[in-house]
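All protein chains but one are shown at their positions in the complex.
On to chain A.
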Amino acid sequence: MADERSIKVDRLSVHYHGQTAIRDITFTVSKGMIVGVIGPNGAGKSTLMKAMLGLEKSKGEVLFFGKKINAIRKQVAYVPQRNSIDWDFPVRVEDVVLMGRFMHIPWYKKTSREDRSRAREALEKVGMQEYSNRQIGELSGGQQQRVFIARALAQDADLFFLDEPFVGIDVESEKIIVELLHQLSKEEKTIFIIHHDLSKVEKYFDELVLLNQTLIHAGNVKEVYKPDFLKEAYRGSAAVINEGNEMVVVGP
């Protein structure tokens, strides 16, 4: 059945105090895709993600492989926007990654050796094992992001939601993260990534959801990443120039 291989968002709307943040967003993506959620500032990208995860009051319906969000919560890994974390919090890198295991540990049990080794493996995958004893505030932006990716990996999730993972990070970290995400996509994991600027869109994503309060267009990257759609979404705040086969995008 097609349902079990796809994520369907049907007429999803969110209002904050009577003001529309997103309206009637409808799209379908299939399992194992890397999906870019693209749009200008305040377009409602974070809101869309939160509404899909059932964290914001919304109208409409979202089905993950035919199921409602509450049935698959343990399979959802979420990487928050960097500015929503208190970097002075007294946790070390390894403690943060271990949090990815929490939902799998019953309340009456202690964290097992296996949970710890899973966490350690995840940390190795992002190349941060040497930093496992550091307090999280003592890392660079890219390293911090890698730690949160490691937490998501440790969770063994099927669905990944990342809110602007590439903002303010170094090239090296970005490369490591992108490689890992492609690896995950090969393992049939579905990944949603909010992406702020338009660079590298074609390289990173399989599918795009382009929105500005309402859906502009969704589908395969090649189909969506076109000057007309982008112009409509960014309404003049980004200049899009077509040069032969290459499309050059100048961000706002």
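Before moving on, here are some points about what is shown:
Methods note: contacts are C-beta pairs under 8 Å (C-beta built on N, C-alpha and C of every residue); 3 or more make two chains touch, one makes a residue touch a chain; residues count from 1.
Definition applied: contacts and distances are computed from a predicted model.
Only one of "Carbon monoxide dehydrogenase", "Manganese transport system membrane protein MntC", "Rieske (2Fe-2S) domain protein, MocE subfamily" or "Fumarate hydratase C-terminal domain-containing protein" fits the UniProt record of the hidden chain, and that name is "Manganese transport system membrane protein MntC". Contact with the chain that does not appear here is found for just one residue of A:Arg5, A:Lys59, A:Lys74 or A:Lys175, A:Lys74.
Residues 50, 53, 55, 70, 73-74, 76, 78, 80, 84-86, 89-92, 95-96, 99, 102-103, 105, 107-108, 135, 161 of chain A touch the missing chain (whole complex, contact as defined above).
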